[in-house]
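A single protein chain has been omitted from the complex, and every remaining protein chain is retained in its original position.
Naming follows writing order (A and B), and every chain is counted from residue 1.
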Amino acid sequence: MPPIFGVLFDGVAYGTLLFLLSVGLSVTLGMMNFINLAHCSFAMLGGYVTVTLMNGLGWAFFATLPAAFIAAAAASVGLERVFFRRFYNASDLEQCLLTIGIVFVSIAAAAYIYGTDQQPVQLPAFLRGSIQFAGLNFAAYRLFLIAVAVLITVVLVATLETTRFGAQVRAAVNNQRMARGLGIDVDTLFAITFALGSGLAGLGGALAIDLVGLDPSFAFTYLIYVLIVVSVGGLGSIGGSFAAAMLLGVGDIAGKYYVPAIGSILIYLVMTVLIMLRPTGIFGRR
Amino acid sequence: MTGATIAEPREYLQAQMRWRWGEIAFWLATLLPFVITPDYLLLASQIAIAGLFVLSLDLILGFAGIVSLGHAAYFGIGAYTAGLLSKWGWGEPLSGLLLAACAAGAFGYLTSFIISRFRHLPLIMITLGIGLLLQEAANSASWLTGGFDGLQGIHTWPIAGRFRFDLYGYAAYAYALTVLFVIFLGARLLIHSPFGLALRGIRDNSLRMRAIGAPTHAHIRTIFTIAAMFAGIAGAILAQTTETVSLEVLGFQRSADVLVMLILGGTGRLYGGLLGAIVYMVARDQFSGLNPQYWYFWIGLLLIAVVVIVPNGLLGGLSLLTRRARAAPP
Partner (left out) sequence: MQRLLCGLAGCALTLLLGGAVADAEDTVKIGLIMPYSGQFADTSAQMDNGIKLYVKQHGDKAGNAKIELIRKDTGGIAPDVAKRLAQEVIVRDHADLLGGFVLTPNTLAAADVSAEAKKFMVVMNAATSIITTKSPYIARASVTTPQLNHTLGTWAAKNGIKRIYTMVSDYGPGIDAETWLHKGFKDGGGEIVGSVRFPVVNPDFSAFVQRAKDSNPDAIYIWVPGGAQPAAVGKALAERGIDTSKTKVLGQDVLSAETALKSMGDAALGIITVAYYDYNLDSPMNKAFVKAYNDEFHRNPDFFAVGGYDGMHLIYSVLQKTGGKTDGDSLIAAAKGMAWDSPRGPMSIDAETRDVVQTVHVFKVDKVGGELRNVEIDKVLNVKDPGHMTQ
């Protein structure tokens, strides 16, 4: 098989990671218009939970994944109750600054507790190495990532499309005022969705360790990629996040393979142009 | 009737333009470092540069409502222009400033066409994107910019042929302070003019402004270009007084820092930005002496505290206190 399939595979795997990290932010932004720049701090939290459980307490890798999800979700519930709730109607700027403050504090706390080094994790043996197929190498871990992402996407879409809860979420994203008028408890709905979204970010953070590493600056570095996915994909749209994440993942890796000289600029250029052409994103509303 | 309705706004503006005691005291206080703390003149010159940069951001953020995460782009262009000019043999500071202002202003004018069309998240992302693109481009063009190592060979000529930028910082601070003051006067004039009022209208409700016929896009382009010029001048002063320019002048860190300084002090008040710059730079200088690693922790807490407790920044909080004190019954 020509190398392009290997590149596509790697790009898709990277894209699924970005999707996991971004989908929570996209839905909560679409629902409440609350700019939560601390989203990747939850991801980072999930990552560090996994590291602590595996390296400190000897847990198995798979057991730490639900723990990462729950820890991030719990932290987000706490923060939402104490801080975020009061700022739903505040200006963009205030929300940005509040959440940037939280990012700074989280980075410093992570540096204090864990140091500034990379955190290594030893994956179970069957996830390491690669599978040879048709002359190309398919990394086992990337296959695992894609499988997890597909599973989660199916669950998410199924929830949204078939359950009552999902219908309420869709209604609240579409038109918050009307939803409230119909008696839907948007605030509780939002709290639940926020927790789920942050939990997913935490899971993403845990899964990211082996792909891209974990250190205290994770909260900032990946924030930029997540913001790109969310703005390009459109707020409040799972499909949009998925498409944008794939576009970003594949574009990034293909760009680096075929034109390494401008590989890094490509992402920012594509993002800027796309947002200019479609400010509400590919699948965005309004 | 016409006379009465025109006179009121004019009187309002004229009343705003009058110099208050606090302002005069503030500017006199900026001369104190020369006498009281001559060892800190270099820090003072850095604060003056930061103050000018924050002022330029206040013009677009505080007065026109444009949230930008990439304002350092114009700062960096100004810095590199002045640096390159000096490297290529022309080290005269004032003409360097002028050229830097033109370069940054030109880029600001071009990008303003894009900026004026967006708001909220798309605007934030586009300003971020422009900043990141410019930094990557500067890194790639290392034959021009010196890349990671920074621009070498900058040598600034003494101002008016006499005052050299030396180790002690007298000339640096005097230069930076003078330019800051002159530009501040210009900004003050701008803000307390009909144009300034129009900007505030655009910030608060751009739809309504369009409804009454104001050319909102043109106004935004104008103020953005002016702000870009001021940012470029700040960058040029940095390049000239420190004789160093490296990629971080264009970086996200610088854009974030200036935003933090502005919010800290309070937007839309001109003096808020200056106060924020002073507090932030002094705090950073002192904190990094004590416990450098955890500087981010304290600044994060400070940011959260400011947003939660004094949303209008320190100056906003101060004015609230003075208003309460005045309103309190005797």
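Please note the rule applied: a residue touches a chain if its C-beta (ideal position, glycine included) is under 8 Å from a C-beta of that chain, and two chains touch if they have at least 3 such contacts.
Keep in mind that this is a model prediction, so the values were computed, not measured.
**Student:** What are the shown chains that the omitted chain is in contact with?
**Tutor:** Taken over the complete structure, the missing chain's partners among displayed chains are A, B.
**Student:** Of the listed residues B:S95, B:S142, B:T178 or B:T322, which contacts the missing chain in the full complex?
**Tutor:** Hidden-chain contact among the options goes to B:S142.
**Student:** For the chain left off this view, which of A:P3, A:G78 or A:P124 is in contact with it?
**Tutor:** Answer from the full complex: A:P3 touches the omitted chain.
**Student:** For the chain left off this view, which of A:N89, A:N137 or A:T188 is in contact with it?
**Tutor:** A:N137
**Student:** Using the document's contact rule, name the residues of chain B that touch the chain not shown here.
**Tutor:** Residue positions of chain B that touch the missing chain: 39-40, 42-43, 46, 136, 139-140, 142, 147-150, 152, 166-169, 238, 242-248, 253, 284, 288-289, 292-296.
**Student:** Even though one chain is hidden, which residues of chain A still touch it in the full complex?
**Tutor:** Counting only chain A, the missing chain is touched by 3, 6-7, 10, 14, 111, 115-118, 120, 122, 128-130, 132, 137, 139, 141-142, 210-213, 215, 217, 221, 252-254, 256-257, 260-261, 263-264.
Rule of thumb we're sticking to: only the chains that are shown with their structure count from here on.
**Student:** Could you please state the distance in Å, as a whole number, between where the Cα atoms of chain A are centred and where those of chain B are centred?
**Tutor:** 34
**Student:** Which residues of chain A touch chain B in the complex?
**Tutor:** Counting only chain A, the residues touching chain B are 29, 35, 83, 86-87, 90, 92-94, 96-98, 100-109, 111-112, 224, 227-228, 230-231, 235, 261-262, 264-265, 268-269, 271-272, 275-276, 279-280.
**Student:** Could you please specify the touching residues of chain B with respect to chain A in the complex?
**Tutor:** 61, 67, 114, 117-118, 120-122, 124-126, 128-130, 132-133, 136-137, 140, 252, 256, 259-260, 263, 267, 293-297, 299-304, 306-308, 311
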